[in-house]
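The structure under discussion is supplied below as structure tokens; questions concerning it will follow.
Here the complex is missing a single protein chain, while all its other protein chains stay put.
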Amino acid sequence: MNSKDLIVWLIPFFPLLGAILLGVFGKYLKNYSGYLGSVFIVISFILSTVIFFTVAYGHSFTSTLYSWIDASYFKVNVSTTVDRLSVIMLVMVTGISSLVHIYSIGYMKDDKGFARYFSYLNLFVFSMIMLIMANNFLLLYVFWEAVGFCSYILIGFWYEKKSASNAGKKAFIVNRIGDFGFALGVMLIFVNMGTLSYSSVFSGIHLLPPYLITTIALLLFAGAVGKSAQFPLHVWLPDAMEGPTPVSALIHAATMVTAGVYLIARCHIIFSYSPDASNVVLIIGGTTAFIAAFIAMTQFDIKRIIAYSTISQLGYMFMAVGIGSYAAGIFHLVSHAIFKGLLFLTAGSVMHGMSGELDLRKMGGLYSKMKKTAITFIVGGLALSGIPPFSGFFSKDAILASLFNKGDYFFWIIGELVAFMTAFYIFRLIFNVFFGESHADKNLHVHESPNVMTIPLIILACFAAVFGFIGMPPFDHSIFYNFINKDFANSFNFSPAVNNYPWYLLSTVSVIAGLSGIYAAYVFYIKKSFDLEMLKKRFKTVYALSFNKLYIDEIYDFAIVKPMKNFSVFLWRVVDSFVIDGAVNGIAQWISVTSSKVRKVQNGMLMSYIFTLSVGVIALLAYYFVR
Amino acid sequence: MLDLAQIYNGYYLEKSLLSVMPEAVLIVFAFLILLAGLFNNPSKNSVNSYYLALIGVAFSFLYLFMLSDHTIKGFYGSIVFDKFDVFLFTAILLSGFLTILMSKNYFDTRSVLIPEYYSLVLFSVSAMMLLVSSINLIMIFLSIEFMSICAYILTGYLKGESRSTEAAMKYFVLGTFASAFLLFGSVFIYAATGHLSLYKIHNFIFEQNYNAHYAYNLHTFLAIGLILLLVGLAFKMSLFPFHAWTPDSYDGAPTPVTNLMATGIKIAAFGVFIRVFTSIYSFNVFNFYNILWILAILTMTFGNFAALLQTDLKRLIAYSSIAQAGYILIGVIAGGYYGISGTLFYLLAYVFMTAGAFAIIIMFENLNLASVNIKSYSGLGYKYPLAGAAFSFFLLSLAGIPVTAGFMGKFFVFSAAIKSGYYWLVVIALLNSAFAAYYYIKIIVKMYMSDNNNNGGQLNLSNGRNSIIINAVNTNKDSQSYADNGSGKTALTEAVSLKSAAPALIIAIIICLIFTLILGIFPQPVISFASRSVTSLWSI
Amino acid sequence: MNVNVNDYLAVASIIFCIGALGVLIRKNLITIFLSLELMFNAANLGFVAVSEYLNLMSGDIFVIFIMVVAAAEAAILLGIAIAFYREKGTINIDKANELRM
Partner (left out) sequence: MSIFLKYILSIIIFFPLLSALILVFVNKKAEGLLRNLATVLSLAEFAISLFLFIYFKSNTYEFQFIERFSWIREFGASYFLGIDGVSLFMILLTTLMTFVSLLSSYKYIKDHVKEFVILMLVLETFMLGTFASLDVLLFYLFWEFMLIPMYFIIGMWGSGRRIYSAVKFVLYTLAGSLIMLFGLITIFILHYNQTGNFTFNLLKLYNTNIPLTLQIVLFIAIFLGFAVKVPVFPFHTWLPDAHTEAPTAGSVILAGVLLKFGVYGFFRFAIPLMPEAALILTPIILVLAVISIIYGALVSIVQKDLKRLVAFSSVSHMGFIMLGLFAMTAVSVDGSVLQMINHGISTGALFLFVGMLYERRHTRLIADFGGLAKKAPIFAALFMIAVLSSVGLPGLNGFVGEFLILVGSFKQYTIFTIFATSGIIFAAVYLLWMFQRVMFQDITNQKNEDFKDMTLREIMTVLPLIFLMFFIGLYPDVFLSRINPTVVHFVNIIEHNKYAYNLIKAKMGLFNA
């Protein structure tokens, strides 16, 4: 094991160590657990940076720790692959994790589950790192589930709240539905390829018949749909906001939910060989982007709005990878991670200042009271809305340009529409929270958060502001593209993200969409030029659809959950207790009834005994003569 | 070793005597007991006759052992002493021995004539042995009657107890009725073949089988004869529908006598049936096998069904013994070397498990702890852990659970039947033993797990059968109450402890326990013994 | 008149059946025993006839044994009947129904 390998394995090791130490000894560490947890992650981050440069100026490499499963012809190792895609993800994940950890020290200060919280969070970071570093599908699947599990325990962190524990459970189960497909995909790969390691699978996938490739791709995508909260499995993510806000920032915005995009980028070769599957990805991405933005426009819970925004932005990424513009997808993934993490953390800061209040109707005019938070939030909002020069502009623009360039004009239009809606709902939020008059409880002491929380915000805001420049349009000439595309260059139907088009025109359209969204929000919520109530009444159906999240939860409840429960009750009460056990007990009953009748033969009367005996004799004689 | 056969070689009468030596010894001792009863102090009677009986059995064993290598025919070919006898004599003598061990304690508390009892037991044991060694219809009839008459008297031995008398009466009428069939069957066989000796009949049928000119009416005579003979023997084996005497007389008889009937008489009946079967029925004239396996199925099914809801332990074991007879019959039907040795093994196993169960029943009866009703057994398992465990073990053996003699016996018999192609018979028998397990387990449930909480700790004096039946222990079955060192016990039951049970009874239980276990775990010697003894059946 | 051994056996069978019916129908213990004796004697008749027909001795010997046994049985029966009478005040077998099921 050389130093490179050692460093690679130390990256996940420290968070794991942290998780175990904090989990077991957390009770004794008290407040130090926060620092300890953060330190481990920061070390990890530093090591990741080292690896980043090793790969950036060197080659990608693989490293094997040990043979995990060796059952006959099924062999899987615990090993990693470190290439450009994974190092970018690594740095992003460990970086944001570090900030979130530090932020959490302030945010979770008085929580009695302080140590437990950091233990979980470290465990999550470990799992996420391993997910990124895995070099075979099974290991990927393992940590795919592991991050899901971490998400489950973190969402349900405040388990006393029924809603929180419900949300955790829901997240886990919905993810499992996706993983069901994912697992089948992994099995299908194995039975057809005889191996699960990335390199062998990718180099041999083209030998399979197309329908099989498509099936595999779609099954893998099912996993991605679950994890990345795409329609129709997006329902868990808004509920996941029951967890602590830093968790939402880290897991449900920046890292875990993007794993689906990472998965497709990682398996781009499989998807490249299957245009059908790629189209499905595109369609699902577009649908999700639109639906989520549509729902986000009318919600009142600030975290939920951001959650829907996350879903919508993930939709963008899927559109990107769906058309084969993997670089753009990953670029948006990273920049989204930064600004969405920022948005969540600032939302957390708002909550912290407002003593846990989340309803934007009860806020307003916070700008003056918590300036740092407000400014960083607005930076995040601008980035999300795609206003230059913030990072979101560049990354979203890269996707939209790719869509246009590919000729998918319909999805380009949807993309622009969503850009408008995005700008509208995020500024609706900003205007309602930070501007206008305060609707907060008068007794509430609104205060700015401590430095341990605001400093990470500022760092993130800076990144959100400047990160985009590494993806300067035209995207296919940018630093980021050139860096990452080495990994995607071997992709079969690779469509260059951008090519000979008036990029400035397209960018202008996007900017206009964003700005008009902001303006619309300004008109509605600052100038109040329209009577909102009247509008709501006029577009009652549309409003109701949006406000009730398209009734998707209700439909699931009605069409799946309830019937399944009833069916289960039926199986239990009728099939199990009545039919099967009834048959068993029925036999017993029959025997006992028969027995009570048979006993009557022995009635104590000598005459009847003699009679039975004689009948026996006659029967035997009859047997002989009748025979 | 003194070799009697050598000494008496050449003297016909002496040789005849030699062939019945074990029986003769018993009869001599039976008379000795009677004589001793006359001259002895009545208070010592019980002790003396008890020991005399034991010594008699021991001497009989001794003679059996000394003669065990020989085959002796006597009394003009009506009696044979061969290896087959050796095995069954052992079983019968053991049954008698165990019965005597059980009797002492049982009759100590009851006012009956003791010497006569023991001599009757010895008489009936010798009759059983005679029956097994009979190879002539006259001898068979005589021994059956000898055995039965003793059994009738023994059944009604509890003077002044109506159940005992009733049992004797029913047993007598039914027994004589069945004997009449046996006799009449003999007439027809005699008419058809002209012989009364089993082996001559055997040879006759063997030759006639190939003779096309065999007259029709003789054919019919033989069939009627065989059927009626079967009825007579089936009665003694208590096969359905000739079983009717079994539950009633088992129930009414004194428990040691019940044990003797359940073990000794059954063995003797099966022993003679095997002799008759191998010499006559095994030709499968008139498809006799069909009758037999139908009888087997009916018998075991009836026995199990009737036992299922039974609450009287003695009756329960009576019905179970009917069912067991069905299983044993399978071995006979399977026939051949393998089937018959299986049957013999089963019979010996049956002695130990049944006698063991009866010994425990007597023990509880004598300790005045429990009537023979299952209800009164609740909680006994805790109070007497060892007795309870032993009883459970015997019951499991009867149910045919492995590690017990019962399993090995069943296994032996069933595999023989499969070997002979009786698949369905075995399947039915196995299903039967599955649900038969229920009523055995029911008793164990009562002993260890019963949870009906009626009449807690209250004394129940009832004059059921001359003995005071105290339902003291059957009271609070909740296991809880026994745990805290007997707060639930009454003073009376506290006083009566296991130690007051007669040592003889405990010896009997231990013997049964050990043999049930050995036959279940290491049956090799017994199986060889049985296999060796079977060979003589065909070698005469 | 030429009497065949079959005829003797037929008569014996009829007597046997009469005896069996008697056992089945009668309720008096003594009568039942008489019927049983009838059955035994039917067998005796059969044995004697066959023995005569086949010119053998064994059947006759059997008959003698049967007669002895029957005598012994009679003694036993009387004992039982007396005991039964003491307890029930009757020798009607229907009164014996304590043992059942």
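All chains are identified by letter, namely A, B and C, in their written order; residue positions are counted from 1 within each chain.
Here is the rule we go by: a contact is a pair of C-beta atoms (placed from the backbone, for glycine too) under 8 Å apart; a residue touches a chain by one contact, two chains touch by 3 or more.
These numbers were taken from a predicted model, which means no experiment stands behind them.
J.: Write out, one label after another, the shown chains that touch the chain missing from the document.
T.: A, B
J.: For the chain left off this view, which of A:Leu10, A:Ile46, A:Ile173 or A:Met472 is in contact with it?
T.: Only one of A:Leu10, A:Ile46, A:Ile173 or A:Met472 touches the chain omitted from view, namely A:Ile173.
J.: Could you please point out the chain B residues that touch the chain left off the display?
T.: On the side of chain B, residues 341, 382, 385, 396, 401-403, 407, 411, 414-415, 418-419, 423, 426-427, 430-431, 433-435, 437-438, 441-442, 445, 448-449, 451, 479-480, 482-483, 485, 522-524, 527-528, 531 touch the unshown chain.
J.: Would you write out the residues of chain A that touch the absent chain, in ascending order?
T.: Residues 23, 66-74, 116, 138, 141-146, 149, 152, 156, 159-162, 165-166, 168-169, 172-173, 176-177, 179-180, 183-184, 186-188, 190-191, 564-565, 567-569, 571-572, 575-576, 580-581, 584, 588 of chain A touch the chain that is not shown.
Just so we're on the same page, only the chains that are shown with their structure count from here on.
J.: Is the number of contacting C-beta pairs greater for A-B or for A-C?
T.: A-B
J.: Taking the mean of the C-alpha atoms as each chain's centre, how many Å separate chain B from chain C?
T.: 27
J.: List the centre-to-centre spacing of chain A and chain B in whole Å, with centres computed as mean CA coordinates.
T.: So the centre of chain A lies 77 Å away from the centre of chain B.
J.: List, in ascending order, every residue of chain A touching at least 2 other chains.
T.: Where chain A meets two or more other chains at a single residue, that happens at 599, 602, 604, 606, 610.
J.: Touching two or more other chains, which residues of chain B qualify?
T.: If we look for residues of chain B contacting two or more partner chains, we find 169-170, 173, 177, 247-248, 310.
J.: Quick one: in the complex, what on chain C touches chain A?
T.: Within the complex, chain C contacts chain A at residues 20, 23-24, 27, 93-94, 96-101.
J.: Along chain A, where are the residues that touch chain B in the complex?
T.: Touching chain B: residues 591-592, 594-596, 598-599, 601-602, 604, 606, 608-610, 612-613, 615-617, 619-621, 623-624, 627 of chain A.
J.: Can you tell me which positions in chain B touch chain C when the two form their complex?
T.: Going by the criterion above, the answer is residues 137-138, 141-142, 145, 149, 152-153, 156, 159-160, 162-163, 165-170, 172-173, 176-177, 180, 183-184, 186-188, 190-191, 194-196, 217, 221, 247-248, 251-252, 310, 315.
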